[in-house]
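With one protein chain removed, the remaining protein chains of the complex are shown where they sit.
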Amino acid sequence: MARLEEARLPSAGPTPGAEAGLVLRIPAAVWAVGALLLLMPAFANNFVLFQVFGWTFILGMIALSLMFLAGYGGMVSLIQMTVAGLAGYMVAILGSSGTEEVSLGLAWWVTIPAAIIIATLFGTVVGALAVRTEGIYTIMITLAIAAAFFYFTRQNYTIFNGYNGFSLVVPPRLFGIDWRQPVAFYYLTLGMALLSYGAVIYVARSPFGLALQGVRDNARRMAALGYNVVWHRIFAYTFAAVIAAFAGILLVWQNAQIAPGTAGIPAVIDILVIAVVGGLRHPIGPFIGAFIYVLLSAFAPDVLTAFGLAPDRFKLLVGLGFLAVVYFSPDGVLGLWARAMAARRKRTDPLTGLPR
Amino acid sequence: MQGIVQRQPLLSLSVIVVVAFLLWLILAPWPPGLTAVMGPKRVFLAAVLSGITLGALYFLVASGFTLIFGLMRNVNLAHGSLYLLGGYLGFEIADRTGAWLLALPVVFVVVALLGVVLQWAVFRRMEGEELRQTLVTIGLSIVIADILLWIWGGQSYQILTPDFLAGPMELPLVTAVRSDGTAVYLRYPRVRMWILFAAIVVGVAMWLVMTRTRIGMLIRAGVDDREMLAASGLPIQVVFVLVFAFGAGLAGVAGVVGGTFQSLSPGEDTRFLLASLVVVIVGGMGSIPGAALGALIIGLAEQIGLVYAPTYSVVFTFLIMAAVLAFRPQGLLGARR
Partner (left out) sequence: MIGPEIDTAARLGSVSAGNALELRGVTRLFGALAAIADVTLTIRPGERRAVLGSNGAGKTTLFNCITGDVMPTSGTIRLFGEDVTRFPPHERIRRGLRRTYQISLLFSGLSVADNVYLACRGVSRWRFSLLRPRRGDPLLARADELIEAVHLTAARDRLVSELSYGQQRQLEIALALAGAPRLILFDEPAAGLSPTERRELVEILTNLPRHIGFIIIEHDMDVALRVAESVSMMHNGRVFKEGTPAEIENDPEVQALYLGGAHG
């Protein structure tokens, strides 16, 4: 049974500067997946494009922001969904929605940057509160703040419109395209997901990213090397918040509405489940986890009914599945994959190269 | 105590002034000007007492949580689920037998046994992997919450207050003075005062066990330095099981209590988990007095906020937590790490 703490963390890859041959070193499988994703609208229906993949990319981005902090920074933060929710709320409040008494109706080129900035600031402040305590407290503190945000949005009517939330929140019609149409939305979310993924991969090997991993591995030594550990951690929260904020805007557009439950505790926990199930060792993990989650939520009701259970028991399935993953493969699907690869290598004798 | 007063004279002075002012507010009859600004004293007193009794309930839940974290470094995010489970079980027992008092020990034993099973069969195998244990508690909370929803559904349950605890009682607190000079005293639900009393008894008992018995000493030593405890050769796994079982049982009993003077429904588990988190962040991890202080502060903040600024009461709680994190990250009574 693998130990979560000892699971191989994302890190060593090509040393800084060795970027030649980048194109050649990407395996064929990745090219195939990439082509598949780009051409998806040709053979998938609207439901798959909008509901399955759109949601996968959005949840994947939020889980990616959690993975960045947890995998590279060693900080398991539960505030990412809240950051996303806040960004979504800000777009609804500053822009136009069905609730005209509260929404300000500002133009998209004001609301979107403002929402990103506000949500990122919030994420940074939470980071500042959470980083000066020991690692295990981070989960507690971020969960408590996330819960406070949920209760506040639910009880406050002047800003957040309480229980009702906001509806009719749609993307602006840019370049004459209705971005909420399935094909357009698919490419929008795919593009944002690829951007976030690429950003995380790139930053992970930048001096900042390496330093963050150093802080994860040995904060005391980093201080003894001249790094300001606290600022590094806070800035990591800022970086993660940007990704979550973009995802939050996409989320409110996808649902065309936002309510307190969007960033409620079950949703917050779900992001953690997604990130852990996918695997915290590589940025692709959160997207794998999101895909599994979305498929489960789409098809589990049918499976449950087939077994004679009420389709509402979806959460039970998720919980049991999560427990199984944490118990048997704490580093998630990626960990399973890595162990399967290692097992395959072990089946050849290292001395002779022949199968055992 | 003298050390703190000597080292921080300004802070100590301000705390004393604030406490004195609050005591005056509570005990003395209010001048008419104050009533015009703050509303009737009766409302204020009711809010304060509600805050204190809610704090008592929070203390019952949070003290188990803080012990489990302090000793086993396991952030038990299923603690709220244990509360709700205990509450529902208590409801069934009280409903079917009509004996409210019976529900308390039965629920304690049942939930404590569940705690024994969890610690022995699950967490013990993940010794040292704190994050993994916490993830397991998250999974458990999801599973338990859904099972509870399955069995008891989405409606609210209320455990009926037993007759000997029902009704109001008169407290020696003056709310107003009648024109003929006689004082009007506050009337407050008896069950809440009994709950407060019970929480104080439990808290004192826990404190006595922690400071005066051998096992309490072991627990405190373990909270301070777990490696040392492990190296001492004592059966720490037994201590862990006892602590987890006790914490779980206490949460379950708190569920019965909460179901009596509030209500039970899905979502209460999250509420009490959040309360435990905040209480422990504010009060300090692994500290029973810290849990008491934190529970009192949070309970008061919540209730007073609810009465005087209803849509922002959560913000008060959050601000208190943020202030503690910013200026004293280890908690008010926590050990500096």
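The first chain written gets the first letter, and so on, giving A and B; residue counts start at 1 in each chain.
Criterion: a residue touches a chain if its C-beta (ideal position, glycine included) is under 8 Å from a C-beta of that chain, and two chains touch if they have at least 3 such contacts.
This one's a predicted model, so the numbers in the text were calculated from it and none came from an experiment.
Interchain touches from the omitted chain, evaluated on the whole complex, reach A.
Of the options A:222, A:259 or A:333, the residue whose C-beta touches the omitted chain is A:222. Touching the chain that is not shown, out of A:147, A:169, A:211 or A:333: A:211 (per the contact rule at the top). Check A:108, A:179 or A:235 against the missing chain and you find that the one touching it is A:235.
For subunit A, the residues touching the absent chain in the complete assembly are 8-9, 11-12, 15-17, 19, 202-203, 205-211, 213-214, 216-218, 220-229, 231-232, 235, 239.
In the analysis below, only the chains that are shown with their structure count from here on.
By the touch rule above, subunit A contacts subunit B in their complex via residues 1, 3-5, 76, 129-130, 132-134, 136-137, 139-141, 143-145, 147-148, 151-152, 155-158, 265, 269, 272-273, 276, 310, 312-313, 315-316, 318-320, 322-323, 326-327, 330. Contacts from subunit B toward subunit A in the complex involve residues 73, 75, 77, 125, 128-132, 134-136, 138-143, 145-147, 149-150, 270, 273-274, 277-278, 280-281, 285, 310-315, 317-318, 321-322, 325-326, 329-330, 337.
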